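Complex shown without one protein chain; remaining protein chains in place.
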Amino acid sequence: MPESTTTGAVAAPRASLAERLRRLPRPTLLGVSAGLLLLLVLLLLAAPLVARWDPAEQNPAIAFSGSSWDHWFGTDDLGRDLFARVLYGGRLTLLISGGAVLVAFVLGTTWGFLAALRRGIVDELLMRTADALMAIPQLLFALVCISAFGASTLNLALVIGVLLAPTTARMARSVALQEMSRDYYAAAVAYGARRRRLLLAELLPNAVPLLAVQAAINAAGAMILEASLSFVGLGIQPPDASWGTLLKEGYQFLYQRWEYAIFPALAILLTIWMLNVVADQLGARSNGGRR
Amino acid sequence: MSPALAALAVEGLTVVADAGRGRELPIVRDVSFTVARGARMGLVGESGSGKTMTAMAVMGLLRRPLRITAGSVRLGETDLRALRGRALGRVRGGRIGMIYQDPMRSLNPLHKVGDQISETIRLHTSLSRREAGARVLELLADVGIADAAAKARAYPHELSGGMRQRVMIAMALSADPEVLLCDEPTTALDVTTQRRIVELLVRISREREVAMVMITHDLGVAAGFCDEIAVMYAGRLVEQAPVRELYAAPRHPYTEALLGAACDLTLPLERPIPTIAGQPPLPGQLASGCSFHPRCPYAQEVCVEQRPPLETAADGGGRVACHFALTREEVRHG
Partner (left out) sequence: MITRVATSVLLLVATSVIVFAVLRALPGDPVITRLGSTQGVSQETIDRLREQLGLDRSVLAQYGDWVGGLLRGDFGTSYFSQYSVTDLIGQRIGTTLELTVVSVALSVALAVPTAVVAALRPHGWIDRAISALSSLGMAFPPFVASIFLLIVFSVQLGWLPARGWVPLDEDVGENLRHLVLPSAALAAVAAPLIVRYLRAELVEALDQPYIRTAEGKGVPRVAVVLRHALRNALLPALTSVGLIFGYTLGGAVLVEYVFGLPGLGSLAVESALRRDYAVLQTVVLLLCAGFILTTLVVDLLARTLDPRLRTVNADA
């Protein structure tokens, strides 16, 4: 290496076209999966425009028909259009999961921030409760709650949200404690800023990246729980159908027409996969930023 | 001394760190030295000067992003850089051993120290498990561990710092190597233990005729141990000389600064340098010309423009890389 290069680094030669193409922002894993998720949400929201059939419209004459131009995913045992049923089912799944994520977020951050701010006995009590809740396998707890409170869209969202809250609380608490140990927080306290204001103005915005990761994890968890409950018949009840309900119906006709079960199963699988990837990538990113 | 006789001969060794996107940071630059059988050489310099990386490169233990880009490492007749896999494994630990910094983390926390030593023995000799066990006890006793049988059954965390260092030494010696690289073997030890370890190493090099390279930032330790010293700065050797000569009359301003010898009466400078001003440079931000010029009290324009080559000193006792080595020598001698 010539010694006159003071930086010691090899300077890049003038960029060729290929080089310039290479420097264009490359599609990241995060971008792709987040984009696909967004697309899915839009598709579900626009279901009435996209689906050419009413998901409830029965036509026994064409029951169990295969994929065709008219019925992309075929039809079910009552001759209902499966594509429309999966789209509309997704809306229910989205509604419940979204609601659950929201509940978990509000409950969990309040829980965690409160524990972090109060410390001492309150902290201990709140966190031990969270530990106890986390010791119960989520699905079992969901079975208990739903069988106690009954299955309705609202109950499902609430119960699942509460189930996801303890992990969120744990995370929120550790983020809050970390932020509170930083200089800006001490400075703000020294200047007499009020705690509640600090919480909303400083802690919450700084916790957003990690809360976003948690939200993605929660969304995946909520989908699994909702699908599980609906699958055993403790979730969305027919004639309404979420992806879980559809999977249950497909499962019952597995030997007649296995394609029935494939579509809701794929919908669940792919959505959870995308959510996991988003959570992973976001997590890696916010960790990288911290180091 | 001709390289053919040397136990260890390093020639033009160059190590870089890949900094991504094709950028390479120089870590070790064109380092050459030889160590004869039974000789003890010190490799000194501030932290970050490339001493440890030189030793790691010799052992072939560099990890990404570090890699050797040029140079050769010869162990007697063997070219170490040409070896791979099993062949390399036979030489490492067998003919060349190393004592690492931080023995606590360099010993496997889940294996008994005796097992860690006998693993080396069994890799490089045909001794049975039982024979190797006996040899472990001999070695432990040899490096001054009383109650060797009990200590062999101990886990690293159960031993004191000095004891762990002795275990490391026993492990490095277990297959009778020709060359031993010692990386800061006495840091983190109290002064008494430091002295004992140094004495132990000296004794070993005499008794077994092992060629040793001691890497240290402590010139006091180096003085008590070595017969020759090589000084590194920013990845390069800047001076190499027999220990007495180097201490009596350092030829490179950096060595001089390290020794705190700038207040020598014969020097033309008015002000003494109690410590070395400024920070050692980072690999990516090396100064042009002589890397030491930003911190050098004697720096002239030529030091900024041209890198001084490492050349045999005028009086033939060593090598130095400084434009003004000769001038300063003349001044010194009147």
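Letters A and B name the chains as they come in the text, with residue numbers starting at 1 for each one.
Definition applied: contacts are C-beta pairs under 8 Å (C-beta built on N, C-alpha and C of every residue); 3 or more make two chains touch, one makes a residue touch a chain.
Source: prediction; values computed, not measured.
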Query raised in the report: Per the definition of touch given earlier, which of A:A46, A:L154 or A:L269 contacts the omitted chain?
Result: A:L269
Requested in this report: Return the single residue from A:V41, A:L95, A:L114 or A:L139 that touches the missing chain.
Outcome: A:L139
Query raised in the report: If the hidden chain were put back, which of A:N59, A:T110 or A:T129 would touch it?
Result: A:T129
Requested in this report: By the contact definition given up top, give the residues of chain A that touch the hidden chain.
Outcome: 128-129, 131-133, 135-141, 143-150, 220, 224, 227-228, 231-234, 247, 250-251, 254-255, 258, 261-262, 265, 268-270, 272-273, 276-277, 280
Report task. Spell out, residue by residue, where the missing chain touches chain B. Result -> 56, 59, 61, 63, 85-86, 88-94, 97-98, 100-102, 105-111, 119-120, 123-124, 155, 157-158, 171
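Simple rule for what comes next: only the chains that are shown with their structure count from here on.
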Report summary line: Separation of the C-alpha centres, chain A versus chain B, in whole Å, is 55
